[in-house]
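Structure in structure tokens, see below.
A single protein chain has been removed from this complex, and every other one stays in its place.
So, chain A:
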Amino acid sequence: METAEIIQNTGGVIGVSWLMIALPLLGAVVLLLGGRRTNGWGHLLGVAMSVASFVVAVVAFIEILGLAEDQRRQAVPLYDFIPGLAKMGLLIDPLSICFALLITGVGSLIHIYSIGYMSHDPDRRRFFAYLNLFVAAMLLLVLADNYVGLYIGWEGVGLASYLLIGFWQHKPSAATAAKKAFIVNRVGDFGLAIGIFTIWTTFGSVAYGPVFEVAGQADQGVLTAIGLLLLLGACGKSAQLPLQSWLLDAMEGPTPVSALIHAATMVTAGVYLVVRSGAIYFHAETAQFVVTIVGVATLLAGAIIGCAKDDIKKALAGSTMSQIGYMMLAAGLGPVGYAFAIAHLITHGFFKANMFLGAGSVMHAMNDEVDMRKYGGLWPVMKVTAVTFLTGYLAIIGFPLLSGYFTKDGIIEATMHVNPVLGWLAVAGAGITGFYMSRVMFMTFFGKRRWAEDAHPHESPAVMTIPLIILSVGSVFLGAFLILSNRLTLFLAPAVGRPKDLLEFHWNSTPGLVTLALVAAGVALAWVKYGRAEVPQVAPRGSFLTTFARRDLYGDALNESLFMRPGQWLTRIAVFFDNRGVDGLVNGLAAGIGGTSGRLRRLQNGFVRSYAMSILFGAAVVVGALLYVGTM
């Protein structure tokens, strides 16, 4: 795998790229420490910091474009963090700058949208503080030039996610979901941490540049282990099987959070980790293969879950799992897949944020109703939301010429190239996507109105619809821009390696045509079931498969019976044992040796006297011993 060498930065905007992290961090600190005094303008500061960070990212991006290809990976050292172990620094290269643009760009739009969405919330300032904190941590995650920096950002976004899922923490369900997300993520972090330990003991460094340079010389078994451990971390953060269970619950958070953190950016961190560690996976085929398996399994599982959810946010969350599955699949393919993984990640960031914010707009209009069975026929009353949602929808199902069409097709083609079986499974997933997304579209905007009596839907204010419009433009055009003439592949090549042969886009390839046919079938089926037919307000019982999907493929049930309940038993036993066993044993032993247990009881009555005796006894021993020694 050939990548450009990392060179030392010598100035320019790249030299101050730490501002990208520092600005939103400053915003978060001011808003959190400033308290109520900042209530009046807190949200504006939050937006300003995010936008400022975006501006820095854009200027840095332009600077990179002006550099020769072998100058495009620049290290910006910051300070000695843990002497002898980790220096803190940033790596600005085509890969990290793509993420920085996505995070600050989509992030800023969502900040702006939140001004409107959270306008009635008394804690809006705190919300913006957490959003800024998230942006800062996420940027550290992608910009750090070493694994320790990545890990700090990694857990930092976990904290922001915890705070934001549980933002309405008076709701027990929100507090529980927040805690669950953090804990499940920590299971992933356990893997990531040990992966980093192994990198350290193998290479004596945790910095990307030095490690990747010599990665190929390490023992293959060790590299495979590192690859699998990093993958465990990626599974936690990106809600991939088997650590997917937290994402659906995370929808308890305010909808802009679901859009920013649980769709567009944070949950894609796992994909970033795998792509960034390409030099390690390149020499660990087994680990790569497992990555693709995880990706395919999750893309199917997420799609199936998405089919059965009546809660619009949970349907979208299932879809997010599924789409990240696609990215993970592509990331497991090696250099041939990296650009497609990132391209899909970027376009997904746009169209999924678009749809989540659209869902938020609908909820805003419908008194926070999330059940799609209570929607229907909404498009005439909220046309901007409906049209922008429509573009996102068409993009995700891969409607020809829209963003998802190019990026998902790229992943399918690249997979066919490496492993046709997985490729056809990805095609099948695209068909299911056509079905479940159409279901969301039809149930929400078309068909009969099934609104609650007190619902008076209306279009959202401009501060919410303008971000929607911008995102929907991206949903339409970004895919073609990134994929055609291999634009992104060539841009990323210095950072992630150039594939052996470039895949050209062909509209008439067999997998592409089959995908289109399956998607069309999915849409048609959804039209028959949810567009034309009456949608009952109460969900029908459904088949075994429906129940299976509604219960998140029994993921929670599995976790509960495998970990939670045994864990609770273990805790109870340990507490009992500690109170009776260890204490009893030690007391008993002490009694056996010196009758302490009996004395303990006596001491409780006259302990001061006994204590004096103890000291006297001790002193006597000392003096006696010293005298004895002294006479020798």
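FYI, a residue touches a chain if its C-beta (ideal position, glycine included) is under 8 Å from a C-beta of that chain, and two chains touch if they have at least 3 such contacts; residues count from 1.
One rule holds for everything that comes next: contacts and distances are computed from a predicted model.
Enquirer: Leaving aside the chains on screen, match the unshown one to its UniProt name from "1,2-phenylacetyl-CoA epoxidase subunit A", "Na(+) H(+) antiporter subunit G", "General L-amino acid transport system ATP-binding protein" or "NADH-quinone oxidoreductase subunit M".
Expert: Of the names offered in "1,2-phenylacetyl-CoA epoxidase subunit A", "Na(+) H(+) antiporter subunit G", "General L-amino acid transport system ATP-binding protein" or "NADH-quinone oxidoreductase subunit M", the one UniProt assigns to the missing chain is "NADH-quinone oxidoreductase subunit M".
Enquirer: Using the definition of touch stated at the top, determine which of A:Met1, A:Ala48, A:Leu101 or A:Ala175 touches the missing chain.
Expert: A:Ala175
Enquirer: Can you tell me which of A:Ile152, A:Leu248, A:Leu299 or A:Ala339 touches the chain that was removed from the display?
Expert: Only one listed residue reaches the unshown chain, and that is A:Ile152.
Enquirer: Over the whole complex, note the residues of chain A touching the chain we left out.
Expert: Residues touching the hidden chain, for chain A, are 5-10, 32, 35, 71, 74-75, 79-85, 148, 151-152, 154-156, 159, 162, 166, 169-172, 175-176, 179, 182-183, 186-187, 189-190, 193-194, 196-198, 200-205, 207, 209-211, 213-215, 217-219, 222, 570-572, 574-575, 578, 582-583, 585-586, 590, 596, 599-600, 603-604, 607, 611, 614, 618, 621-622, 625-626, 629-630, 632.
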